[in-house]
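The other protein chains are all here in position, but one chain of the complex has been omitted.
We call the chains A, B and C, going by the order they appear; numbering starts again at 1 in every chain.
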Amino acid sequence: MEQKIYSMKEAVSQFIEDGDSVAMGTALEAAIPFAVGHEIIRQGKRDLTLIGPISDMLFDQLIGSGCVKKVVAAWVGNVIMGVGYNMRRAVEVGVPRKIEAEDYTNLTISLALYAGAMGIPFVPTKSLLGTGMMGGKQPFKEMECPYTKERLALVPPLKPDVAIVQVQRADEEGNTHFWGGSGVTKEAALAARKVIVVVEEVVEKKVIRNDPNRTIVPGFLVNAVVPEPWGAHPSPVQGYYNRDHEKYMSYHNESRDRDGYLKWLEKWVFGVKDRKEYLKLVGEEKTKSLLVKRHRKSIPVDFGF
Amino acid sequence: MEQKIYSMKEAVSQFIEDGDSVAMGTALEAAIPFAVGHEIIRQGKRDLTLIGPISDMLFDQLIGSGCVKKVVAAWVGNVIMGVGYNMRRAVEVGVPRKIEAEDYTNLTISLALYAGAMGIPFVPTKSLLGTGMMGGKQPFKEMECPYTKERLALVPPLKPDVAIVQVQRADEEGNTHFWGGSGVTKEAALAARKVIVVVEEVVEKKVIRNDPNRTIVPGFLVNAVVPEPWGAHPSPVQGYYNRDHEKYMSYHNESRDRDGYLKWLEKWVFGVKDRKEYLKLVGEEKTKSLLVKRHRKSIPVDFGF
Amino acid sequence: MMDYTMQELMVVAGSREIRDDDVVFVGMRLPLLAFQLAKDTHAPHAIGIFENGILRDVPAGDALYTMGDTPNIEGAIWTTSMMDIMSLLQNGRVSLGFIGGAEVDRFGNLNTTYIGGRENVRVRLPGSGGGSDIASLSKRLVIIMNHEKRRFLRRVSYITSPGFGNGGNWRQRVGLRGRGPCAVITNKGILRFDLHTKEMVLDSVHPGVTVEEILENTGWHLRLASNIQETKPPTKTELRIIRKYDPRGFWTQGKRTFR
Partner (left out) sequence: MMDYTMQELMVVAGSREIRDDDVVFVGMRLPLLAFQLAKDTHAPHAIGIFENGILRDVPAGDALYTMGDTPNIEGAIWTTSMMDIMSLLQNGRVSLGFIGGAEVDRFGNLNTTYIGGRENVRVRLPGSGGGSDIASLSKRLVIIMNHEKRRFLRRVSYITSPGFGNGGNWRQRVGLRGRGPCAVITNKGILRFDLHTKEMVLDSVHPGVTVEEILENTGWHLRLASNIQETKPPTKTELRIIRKYDPRGFWTQGKRTFR
């Protein structure tokens, strides 16, 4: 069997190329692949198109670091604090560079990725009609339904070059378990050309086989499995750690102007060489405080015969 | 909270009306709601439209009992033996009555139910093109894609009046767990106007809450929960009992001519008043032999915080 | 003496829009608190759905800052994909949605994307998220936002989430399904919409606020309902419940801290 276990450095270097479209943050506010994002910044990837439903801080960081040419998303900012200042600077004044934005809604970015996963050239919807998202350079068209004669907006597929799938666990072949609200994770993975899975734990294949309904991506679609504990911090991973709210607040304040952002970047991304060093900077006291305290275990079901 | 626990008799009488379209057998060869089907026959429901992907014997029984006006399906027969003789007699010579058939494929009936669940008036597909399923009274249209100019077939939504969801367990409010290959179960339930859930076991709500990713239908869409152990026999229910292959073979032989079918019907449906009596007829030795012997339990995951 | 904040009053007003049989597209911030308050008071059977893929019938076991927080998944009834949740919405299964906005106009259209319009961006805001979908597709819609002249405009420069367009039967003309907004809850009062023109009308004024103050903070000549009421203030029970779900006052006391 093909070897699929990679370090974060190797996986980003080998599977994300300049100019790629990358789906990230597919589970919305949870399981955001911050470790991947920071490694992309360290490796200086350029001209990326970021694809995601909402983006809680991560897209803002990649934009502020000059990695991004275009954002295809329903929302870009900092969920508890509001705007993303790097996104504002890039769109409003072209700092650090001008970026394009394709504006979706959460429903329509789901439909676009699902169309990509289903292999069809569009899906119709009753959303978008009458909004500013129609027209211009936006990808949507309008048509009359041949059945009902009602107005429909059409959403063409999104097929990311790479989907980053941040989850609890996978086996060495990339058979991937996830629990919690999955957002567009499965759709993005099924639509993508390459899939990188970032896991808290690599588990034996038996763990997957004992609960195949928990699988969100089958291994044959996966190019790399990256074991990276705490890879989603400060976002939460159900069953592993909770959200570190303060980090979102301090980022908001620190990134308010360009200099402040560069200082943040120097400290949290360039100042560390990998996730281990990053976690040292976060501090053990903090990570300990984020661990799961109130456990709620699923009750086993029988897959036997 | 609204009382949703019903006996099979009550549920069929109250929620399935003459003329309704009913989605059944949504998990294909597994978890087929035979107990529901037999109660429909006993209550003499008429002019039903049956909706399902494939139908392993159950649709054939309902057709042979005169309950059916129309079949909307990808396949109607007996999976290990081939044709369904009642389906043949109904279509070829109108016995016991002439029925209409709308012919789908497994992909397109999925898309139709999914379109129903998504609330959109069609989904395009690359299947169906060039086949006999296009044209005539069939529901599909053809169009040129406004993006790619390629030919597309269009599949309009199916919105069943009733979806029968045969599963392992649900709580009293209809929050429903299923494991195994789900076929079109979720899509049918989300598309339907009424949902009847048939369970091997009614469980405490805590069991659902401890594993919300296992939920396939949320209770607010469910009208009735029917506790009916062995309700799917002779089809299998993962973790509860295996498939009784012999019953499919003997049915095939017995239903070869109309008289044979009527004898089968007299013995297995009209000869018993409910599932309990049916199981007595099957015999304890047989049911025991079908129980799960090689257990395979899922490994718990933590939903805590 | 006012022993509550205007945010708390907004939460209470929001919760009063929730009926016991509602399926509520909850969103975050004040609407989330409104949902939790309603669950604990007059709407114990209401169901809350969240676009990341969550359906709950009990409030979360700890304070929430985002819908993806771990306590919002613990004890849920259904955790699934965004597609499934948005399908419920598009299929007409959601009876009530809440959204906020940076700018609103007299027909209830919201802009949360481009201040100044797409071609002439002055401020780039985060965008729609699920807001536009909720405004387009939920049966009833409640808007919650601050009442300021720069936010309450005659005409928004960009429609992220459609209200009634340019009024009248615009929604039908463009093909939208949901009935459009039924209330705008601000930190000064509650506004509703004229049945025919679909223009916003001042319906109630919060305690301590004057009609004049509201008119001054509205960017067009706001029409008044014939019988403007005073908004009923929060009860002690309601305040106790809100403070249980926002223990640090992050959303309702303006205390932006987690310590």
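For this structure, a couple of remarks:
Here is the rule we go by: a residue touches a chain if its C-beta (ideal position, glycine included) is under 8 Å from a C-beta of that chain, and two chains touch if they have at least 3 such contacts.
Keep in mind that what you see is a predicted model, and the values were worked out from it rather than measured.
In the whole complex the chain that is left out makes contact with A, B. Residue-wise, the contact with the chain that is not shown comes from B:G183, picked out of B:G183, B:G219 or B:G304. Among B:L28, B:I120, B:V226 or B:L265, only B:L28 touches the chain left out of the display.
Considering the whole complex, the residue from A:N213, A:S235, A:S255 or A:S298 that touches the absent chain is A:N213. Among the residues B:I5, B:V95, B:L129 or B:L279, only B:L129 touches the chain that is left out of the figure. Of the candidate positions A:V12, A:L221 or A:V282, contact with the unshown chain belongs to A:L221. Set against the missing chain, the residues B:R88, B:K141, B:K205 or B:R258 yield one that touches it, B:R88. By the touch definition given at the top, chain B reaches the unshown chain through residues 27-30, 53-54, 56, 73-77, 79-80, 82-84, 87-88, 91-92, 101, 103-108, 110-111, 114, 125-133, 136, 150-152, 179-187, 235-236, 238, 242-243, 245-246, 249, 292, 294, 296. Looking at chain A, the residues touching the absent chain are 1, 116-120, 175, 186, 190-191, 208-209, 212-213, 215, 218-221, 303-305.
Keep in mind that, in the parts below, only the chains that are shown with their structure count from here on.
If you draw each protein chain as a dot and join the dots that touch, every dot ends up joined to every other dot. For the pairs B-C and A-C, the larger set of C-beta contacts lies at A-C. Distance from the chain A centre to the chain B centre is 37 Å, each centre being the mean of its Cα atoms. Centre to centre, using the average C-alpha position, chain B and chain C are separated by 40 Å.
Between chain A and chain C the centroid-to-centroid distance comes to 27 Å (mean Cα coordinates, whole Å). Counting partners per residue, chain B has 119-120, 209, 213, 303-305 as the residues that reach two or more other chains. In chain C, the residues touching two or more other chains are 54, 61, 69-70, 73-75, 79-80, 83, 90, 137.
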